[in-house]
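For this view, one protein chain was removed and the others were kept in their places.
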Amino acid sequence: MNSIAKYFSDIFKGISSLWAGMRITGKYFFSPGAIVTQQYPENRATLKMEERFKGEIVMPHDANNLHACTGCGICEMNCPNGSIEILTDRVANAEGKMERVIDKHIYHLSMCTFCGLCVKTCPSDALAFGQEFEHAVFDRSKLTKVLNQPGSKIRKEAK
Amino acid sequence: MLNKEELTDIIRSFEPEVEFPEGKQLLEVIVPAEKLFTLAEKLKSDSKTAFNYLITMTAVDFLTQMTVVYHLESTEFRHLIVLKSVLSDRENPAIDSLTALYPTAEYFEREVFDLFGIRFNNHPNMKRLFLEDDYGYPLRKDFRDEINIIER
Amino acid sequence: MSEEIIKDVIVGEQEDYIINMGPQHPSTHGVLRLEVCLKGETVKYLIPHVGYIHRGIEKMCEANTYQQIIHLTDRMDYLSAHMNNEAVCMVVENAMQVKVPERVKYIRTILNELNRLASHQLWWCAFGMDLGALTSFFYGLRDREMILDIFEESFGSRLLHSFNTPGGLMHDVHPNFQNRIKEFIKYFRKKLPEYDQLLTGNVIFQNRAIGIGLMSKETAIGYGVTGPSGRGSGFSCDVRKIAPYGAYDKVQFNEILATEGDVFARYKVRMAEMWESMNILEQLVDNIPEGDFTAKMKPIIKLPAGEYFQRVETARGELAVYVVSDGNKSPYRMKFRTPNFSNLFVMNEISAGCKIADLIAISGSLDLVIPDIDR
Partner (left out) sequence: MSSNIFDFATLTGSIHTWLSGMMSSGWVIFTEMVLVGLVFLLMYALVGLFLVYLERKVCAIMQNRVGPNRVGKWGLLQTIADLIKLLMKELIPIRKSDPLLFNLAPFIVIICSFLAMAALPYAKGLQAIDFNIGVFYVMAVSSLSVVGILLAGWSSNSKYSLIGAMRSGAQIVSYELSVGLSLLAIVVFSGSMQLSTIIESQANGWWIFKGHIPAFISFIIFLVASTAEINRGPFDLAEAESELTAGFHTEYSGIKFAFFFLAEYMNMFIVAALGATVFLGGWMPFHIGNWEGFNQIMDYIPSVVWFFGKTFFLILIIMWFKWTFPRLRIDQLLTLEWKYLLPISLFNIVLIAFIVLMGWHF
């Protein structure tokens, strides 16, 4: 007799537990407001990445096309993947001394793991993270970028 | 939980040939390779030490010798020792397997064999774990792979 | 037991029905290959084949500085990236005997628990999906998104946030950090009971989980199965309790233990750990002390010659880092004892004699992350 009672109580417990689950999915079925999907390409205009979002490495330039990179190579040294290469030049400055300036600050986005060591260790805060995240390109060579803009110069600190 | 001194005494009583180098953090025990299994067996079975949990096992290549390192813990008393064994034969290093005591050692030993080329005697299945059979032993310090590894 | 022995002694038949589960299989959660020998639907034995994603992280560590190693550890167990980071940071800090600011410890502990929550949520999704309850996948991911948003706001990345650095943090957390965690906890405390209603209480689920994949405490200890999987067998292995680090000695929490050792016990442990993580978070989130976000460290870290060992509790078990230093800026030998490595190899022991469907449940309940096995 006991086993028969157990048989039927099992059935009812089973059905009620199934109903509990169906209530949850049913609840969401009748509350379409709970939809969390973002309509990505449509919301591009309003999509704002977080201010600290690590999309890519950029070198901020000010209005006069000046950047802060001295070409010291610390970022290149700190990069664990070799995704930064710095080509430097030596040019004479106003006082006639030879001074090191960057020719090209090459950044291989394809190798970057966004560990942030270059940005953190840069002594002159010349690098920053950009919020751009749509990096897909058809040609891998396009992922190699030159960070300093053409014709840009190093910003001289007011002494 | 036994402190370092008590453990030292007990281990010395198990195996007089052990050395206790000055460890920075944990109690380190260097045991001759041929005594490793018997010492580990005693460490595991003795009710005072009861080292029943092999946290990890690895090897270090010192170019002149290989060192096999076992980190043992007792889940009952929570004391921890580092058991080491030096293998001076770097060409064909071999040591007893601890698989019979710790089942997990089977795979740690296979990994060590894979990466260092240390053979384990009495191991039930001495095959490479990760890499192909004809690949070298990459964690040896004199390993060179011109194709896959770019040295900076 | 070894595969060779099983093949020779137990099987000995010519007509083994061997299927390869993986490397591309929906439920191995990565490139793991299980060579499964079947008799009908019943599993006779299985052989795990790993190494499909072996990247030689330990070898790479030998060429990198300690700061650079951090970002490699992210890529072992990507779901507990923060804990992996912290393990390396702590081994360096302890070796250098750096005093880490209290603020850093608190933030790290909060991040640990957030990361554990995110990881367990993902596990819940994937486990439900392994058992065929596809809806659970989306509910879990929906809630995990909240945590990832917190991460993104503070560190700029969602999954692999190399946020720790030896001595402290890369930068301070976002001003919104505490508020968003409190919001999240409030939200998730309402959502977690839904998980129970959807899956835990479900009679089909319970039948699939109870009594399957029994792992005794001895097996768990012998195979070194740690984390929630080991605690489901009654193996008390919570490093947060055994050797408290970070701010874990300042919070009240319980080590969740279950004694049954089956799939359902491991499930229950993880579900309870989610509640426990929220408790820890609530205790910490309002008490973050003011201070620096990093200790003063030299730009080039050279560990004194010697050997160092540090363990932390990741979402999947015990991660141990063993460093041999020769005084240079990069380690002489770095060994990661990753939890999944040990957790995987117990599968043969606990899945013999079960059905294929149970095999999926067992591998789901062990919560394997394959890159963590291969490193």
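We just call them A, B and C in the order they show up, numbering each chain from 1.
Assume a residue touches a chain if its C-beta (ideal position, glycine included) is under 8 Å from a C-beta of that chain, and two chains touch if they have at least 3 such contacts.
This structure is a prediction, so every number in the text was calculated from the model and none was measured.
Visitor: Which of the visible chains would the unseen chain be in contact with across the whole complex?
Guide: A, C
Visitor: Which listed residue, C:N207, C:T259, C:N287 or C:N328, touches the chain dropped from view?
Guide: Residue touching the absent chain, from the options given: C:N207.
Visitor: Determine and list the subunit A residues touching the chain excluded from the picture.
Guide: Missing-chain contacts on subunit A: residues 11, 18, 21-22, 24-26, 28-29, 32, 34-37, 39.
Visitor: May I ask you to list the residues on subunit C that touch the chain which is not drawn?
Guide: 17, 19, 25-27, 38, 41, 128-135, 137-139, 142, 198-199, 202, 204-205, 207-208, 355-358, 360
The definition used in the following text is that only the chains that are shown with their structure count from here on.
Visitor: Which pair wins on C-beta contacts, B-C or A-C?
Guide: Of the two interfaces, B-C and A-C, more C-beta pairs touch across B-C.
Visitor: What's the chain with its C-alpha centre farthest out from subunit A?
Guide: That would be chain B.
Visitor: Report, in whole Å, the distance between the mean C-alpha point of subunit A and the mean C-alpha point of subunit C.
Guide: Each chain's C-alpha centroid was found; their separation is 24 Å.
Visitor: Any chance you could list the residues of subunit C touching two or more other chains?
Guide: Counting only residues that touch two or more other chains, subunit C contributes none.
Visitor: List, in ascending order, every residue of subunit A touching at least 2 other chains.
Guide: Not one residue of subunit A touches more than one other chain, so the list is empty.
Visitor: Which positions of subunit A touch subunit C when the two form their complex?
Guide: Interface residues on subunit A, with respect to subunit C: 13-14, 17-18, 20-21, 23-25, 36, 50, 52-54, 78, 80, 113-117, 120-121, 129.
Visitor: Would you mind writing out the residues of subunit C in touch with subunit A in their complex?
Guide: Within the complex, subunit C touches subunit A at residues 64-65, 67-68, 70-72, 135, 142, 145, 152-157, 160, 162, 165, 170-171, 174, 194, 197-199, 201-204, 206, 299.
Visitor: Which stretch or stretches of subunit B touch subunit C in the complex?
Guide: So the residues of subunit B touching subunit C come out as 23-26, 28, 52-56, 58, 60-61, 69, 71, 75, 78, 82, 102-104, 106-108, 111, 115, 124-125, 129-131, 138-139, 149, 151-152.
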